[in-house]
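One protein chain is absent from this view; the other protein chains keep their places.
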Amino acid sequence: MDTVTQCPSLKPKDYKSGTKPVWCPGCGDYSVLLAITKAMAEMSLSPENVALVSGIGCSSRLPAYLNVYGFHAVHGRALPVATGLKVSRPDLTVLAAGGDGDGFSIGGNHFMHACRRNVDMTYIVMDNQVYGMTKGQASPTTDPDWDKSKLTPGGTKINPYYPLVIALASGANFIARASSTDPNGAAKVLVDAMRHPGFSFVHMLSPCVTFRPEQKDWKKMVRSAPVEPTTDPAIAAKRLMTDDNFFLGTLYKGDRPAYQPELKATVDNISELDKGFIL
Amino acid sequence: MDTVTQCPSLKPKDYKSGTKPVWCPGCGDYSVLLAITKAMAEMSLSPENVALVSGIGCSSRLPAYLNVYGFHAVHGRALPVATGLKVSRPDLTVLAAGGDGDGFSIGGNHFMHACRRNVDMTYIVMDNQVYGMTKGQASPTTDPDWDKSKLTPGGTKINPYYPLVIALASGANFIARASSTDPNGAAKVLVDAMRHPGFSFVHMLSPCVTFRPEQKDWKKMVRSAPVEPTTDPAIAAKRLMTDDNFFLGTLYKGDRPAYQPELKATVDNISELDKGFIL
Amino acid sequence: MNDIAFSSSSNSKGAPQSLSIALLGSGGSGVMTAGGQLLDAAGQAGWYGMMTRSSGPQIRGGEAAALLRLSPQPVETHKGRFDILLAIDWLNADRFVGEIILDQKSIVIGDSGGTVPEAISKMGGRYVELPLTQLAKSINGGRPNMVALGALAQLIGLPLRALETVLSKSLAKKGQDAIDASIAGINAGAEQASAIPDIPDFAVTPTENQERWSITGNEAAGLGAIRGGIRFVAAYPITPGTEILEWLAPNLKKVGGVLVQAEDELASINQLIGGSFGGTPSLTATSGPGLALMTESIGLAVASETPVVVVDVMRGGPSTGIPTKSEQSDLNIALYGLHGDAPHIVVAPMSIGDCLFTTQWATHLAETLQTAAIVLSDQSLGQTRALIDKPADIAFVSGGRTLTSKSENFQRYVVNDCGVSPMSIPGTPGCQYTADGLEHTPTGTPSSRAEDHIQQLNKRKRKLDQFDYGDHWAKILGEGETAVLTWGSSTGPVREAIAMLEAEGKHVRLISMRLLLPIQPERLAAALQGVEKILVVEQCHGAQFYHYLRAHYDLPGTLRSMAVPGPLMIRPDDVYSELTAWENA
Partner (left out) sequence: MNDIAFSSSSNSKGAPQSLSIALLGSGGSGVMTAGGQLLDAAGQAGWYGMMTRSSGPQIRGGEAAALLRLSPQPVETHKGRFDILLAIDWLNADRFVGEIILDQKSIVIGDSGGTVPEAISKMGGRYVELPLTQLAKSINGGRPNMVALGALAQLIGLPLRALETVLSKSLAKKGQDAIDASIAGINAGAEQASAIPDIPDFAVTPTENQERWSITGNEAAGLGAIRGGIRFVAAYPITPGTEILEWLAPNLKKVGGVLVQAEDELASINQLIGGSFGGTPSLTATSGPGLALMTESIGLAVASETPVVVVDVMRGGPSTGIPTKSEQSDLNIALYGLHGDAPHIVVAPMSIGDCLFTTQWATHLAETLQTAAIVLSDQSLGQTRALIDKPADIAFVSGGRTLTSKSENFQRYVVNDCGVSPMSIPGTPGCQYTADGLEHTPTGTPSSRAEDHIQQLNKRKRKLDQFDYGDHWAKILGEGETAVLTWGSSTGPVREAIAMLEAEGKHVRLISMRLLLPIQPERLAAALQGVEKILVVEQCHGAQFYHYLRAHYDLPGTLRSMAVPGPLMIRPDDVYSELTAWENA
């Protein structure tokens, strides 16, 4: 929801901090950064009214490269930090971001509960189907037969995790996929997500050129979903059952009201609370 | 899978340890205990080849009341304990059990990943839609407008968690619901679950008479699902979308192979490993 | 009034005059209700007192005991010995042996026709039967617990009027019939008790009637949090910390704050970090297992310099341990449980009422020093209800969050003399920064350079070391060449033991430390001036406090450790005996 002060004169680059990313040359995350700045400019957000919270991983380095408030938290905990921030400061535009390991492995429980809780914020998971930062282990979204990690010789043999399906099953209010290979398209999806009330989840394909060089092909494989966003979870469920991980666009828009307790004092003075104890 | 030594002469009561449960009179968990012993007797399991692992909560007290190996672990961690046990000791029959708080709130991540990993074990969640042990707070399965907990005055206002839907979305290989109000039916479902290879999830309705006295009505509300178990996730998904929490029976049976690394040495002597270091 | 009750325990001289009453019964017998009403009525009548609940392993419906101590002076601890034990029934009553000590001068009251368990009868005491059930039956809607309540009131000289006031209030919702039945019950009980022959006069003279509060430590911690400015709480229920949250949820709402029930403790601590980053003072309450889950992220609060307050209401450990009983064995994890060098604040309330001040102070310190503060309360403080004087209204001048408008060249982690850097909050234009748990430069950019690391390590330590904690760091009482060093809930029994010795003309110094981290070596050295013997008293098995003191302080004279694990509380008599034995050794 764009209730914050507007800053119509800012260009995408004005949302960058100038700090040089540590990412490998060619990493998809550069384009995610770009897409985020485009989305912010498109929405004319005032940088001081925006906060982006991340976990740990290559992708989670993102906040430092932006000119908004940022929190580079610990591994897997971006969502609870963002939740605490938004619930107590509903006036801010809050985003959370991180990787597939951060969000779906160690952070999987928070993801599920954030979807249910439906706090008004946007969560961007940069999925490269690998742990980039720790040099290439399998993540929940990795194919069971990917055998390049020494930790799982012969592949994980484990059913991959379908983030969009989990999001829907958990009650996320907005579900979309974007790709860093198309920063303009990704920016549009992000704007859509940020404008939608409640918890919006953006599955962002973002190749790891170092540990998954074959992901460079994703550029050719992604395509727009040939459908309009649905508000019907049943239709969304059906749609996601046949999803091949490369359909882009907003796939589901729910209309559950966002979780936001009212923060309005009903007593004039906190000494009112003493009354409960007086004999 | 019942590959263990059989013990055909044992009766349900022979699977009880004799320790007196701490549960409130009338608690649904008594009947779950009964159903488990019936299932074990039905399968003629040798008590020493069975292990039941639980977390913390009223329901998680269960292992001490059985005559099998048991582990009363910490809150939320029954599934990883059970996973480590089964993966390293595939010869045992392994069960995990606990409450809705234990399994879906603090333990939610393990639940999701256990469904994907598909280790051959059975997980029983005794759902009473409340934290019994800590005296009555809302759990993930609690209705959003249940306002009896002081922690969430006016209700949680949060979308409940649909365990069966999450299980399916996460890739569980067997999904069923049973009710402590029908211990014989529950025993059947448990046998079915234990016999099915891979990870089987049994959603066990088990009223908390103390903090949710209205759940005594569950007895009247449960009914058999008017369908045969499906092996098609799409059909299961559709089925679960219209589920009202009171259909009992096996709702989904998948056929993914169980995750079980082979535990067979390929070297005669561990000094073989030294070779990698010799210059 | 005579003082049979006070002199009957061999060593109670010097301790506050008081009456200890145990009310026992099986599940549903209503002993907790009756005990609470007795306490409130005592408060109405101008007494001080406290009440502890004890119960068996059953989730609900098991045997229970309400343990009361009443006195004309404030009391901070139970004595082991009880003057009166009244059992509504004797089912599983032997479970409480150990918690309840009786002697020849005690009075044991049971329902007519019951049999006192041997474990209890063999401790001594005069046994008296009262027809509790029978009298209750004779009243429409009567209950034995009310009859018992009346009998107790009569025995201890508590005006029935006070009880009537309390009953009318507490049963208001249930209607006049319920009130009438209860009042009839207490009257019947009182009448019956007045017929007991040769009863000693237990009565306690109330002090003058200033404003008195009835409060548990957990409620006091909640109020302290709100007074300290806490407006955001995220938490996951756990015994025995839950009541802090139960009190806070509705009360935060009243002051414009909010409590979020999180999916687990990892979520709750991180929600705090988010709330605090947004400028809202944030707190959680938990117990040992939950604190253990939070340590990684408490480290993040320390490294990113984001204020958070964590109240650990300690219970028996290790692991799930003994959830319903008290112990001071989380001291180590609170002091040392963060990975890396992570200086933070650890404080501990030393009485039920002090849970208010200490939590408020912890909030002030966390906010001012931009770090994590851990408050070590425990089950005995948290879940015991006490009658206390209206607590003072204290306001701290807050610091810490110094930046509210654009500043040129804002550096979130600038290295300065005091170590506290300016902290902007989101919404402040021109002061955007990224908080980070990676080591960083003064602007917050991740850095693995040696200079940056040492500068930030020094700064995070310096800000805590240099701050002036004033007199709040400890409570120091008395003189003498022997000192007792203690903390937290052990303070009450130590204080009373020292009073007992004082009555014998022996002077022992009491030093109870409220501030455990950062250490205060000069202050403690000054407090110990002239001391030759130090007894370190704590309720844990591993002598954690004793080792902490050795590690960080140069202590004069001979040091002796008295470390007793839970679940039984340390009693004044225990400390008295230890001190006396040492003196005579």
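Labels A, B and C are assigned to the chains in the order they are written; within every chain, residues are numbered from 1.
Keep this in mind: a residue touches a chain if its C-beta (ideal position, glycine included) is under 8 Å from a C-beta of that chain, and two chains touch if they have at least 3 such contacts.
Just so you know, these numbers come straight off a predicted model, no measurement behind them.
**Q** In the full assembly, spell out which visible chains the left-out chain is touching.
**A** The omitted chain makes contact with A, B, C across the full complex.
**Q** Any idea which of C:116, C:333, C:386 or C:524 touches the chain not displayed?
**A** Missing-chain contact among the listed residues: C:333.
**Q** Determine which one of B:85, B:151, B:165 or B:251 touches the chain that has been left out.
**A** In the complete complex, the chain left out is touched by residue B:85.
**Q** Identify the residue among B:77, B:135, B:196 or B:212 that touches the chain left out of the display.
**A** Within the whole complex, the residue contacting the unshown chain is B:77.
**Q** Mind listing the subunit B residues that contact the chain we can't see here?
**A** Contacting residues on subunit B, toward the hidden partner: 17, 19, 22, 46-51, 53, 61, 63-64, 66-74, 76-77, 80-89, 91-92, 109-110, 113, 261, 263-267, 270-274, 277-279.
**Q** List the residues of subunit C that touch the chain left out of this view.
**A** Spelled out for subunit C, the touching residues are 57, 98, 266, 288-289, 291-293, 295-296, 299-300, 302-304, 316-325, 327, 329-330, 332-333, 335-343, 436-439, 446, 448-450, 453-454, 457-458, 461, 540-542, 544, 547-548, 550-552, 565-568.
**Q** Quickly run down the residues of subunit A that touch the omitted chain.
**A** 22-25, 27, 56, 58, 72, 74-76, 105-106, 108, 131-135, 137-138, 140, 150-153, 156, 210
Going forward, only the chains that are shown with their structure count from here on.
**Q** What whole-number Å value describes the gap between the mean CA coordinates of subunit A and subunit B?
**A** Each chain reduced to its C-alpha mean, subunit A and subunit B end up 31 Å apart.
**Q** Based only on mean CA positions, could you tell me how far subunit A sits from subunit C in angstrom?
**A** The computed centroid separation for subunit A versus subunit C comes out at 42 Å.
**Q** Quick one: subunit B and subunit C, Cα centre-to-centre, how many Å?
**A** That pair's centroid distance is 38 Å.
**Q** Going through subunit B residue by residue, note those that touch at least 2 other chains and give them in order.
**A** Residues 105-106, 108, 140 of subunit B each touch two or more of the other chains.
**Q** Please set out, as single numbers or ranges, the residues of subunit C touching at least two other chains.
**A** Each of 253, 263-264 in subunit C touches at least two other chains.
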